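With one protein chain held back, the other chains of the complex are shown just where they sit.
Then we have chain A:
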């Protein structure tokens, strides 16, 4: 999502520059399974994960609002990223595609968009807390 319109390969290269600030990950709420997978993935991720243990968990919106947001993500983000979030004109937003991507960079992309690409800012429609929750939800595989 760092660069909504580039290939996954190029995007990975650029993802670092999207997050000049140290990634402040909130991994506490994640399933143990995924944490383990990332730990195995490499030392960098292991360190990030450990740091993130100190971060507060993302608070979920009230159920009614959460339903509205899930609908928004599937249908309206889905215009470009696909209803199944497997990508389209925009990049895939599946758990696999987002694994290891810093939350800070994803948050900036969602709220501010990515100038020069087709990714628009969603700040008019989502609060920062809600956007953080969306990131968690997507990284958890966007369960219903």
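Everything that follows uses one rule, which is that a contact is a pair of C-beta atoms (placed from the backbone, for glycine too) under 8 Å apart; a residue touches a chain by one contact, two chains touch by 3 or more; residues count from 1.
Everything below uses one rule, namely that contacts and distances are computed from a predicted model.
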* Complex member absent from the view - protein name from UniProt, among "Cytochrome d1 heme region", "Sugar ABC transporter permease", "Na(+)/H(+) antiporter subunit B" or "Purine-binding chemotaxis protein CheW" -> "Cytochrome d1 heme region"
* Interface residues of chain A (partner: the chain not displayed) -> 5, 7, 71, 75-76, 78-80, 82-84, 86-89, 113, 118, 120-121, 125
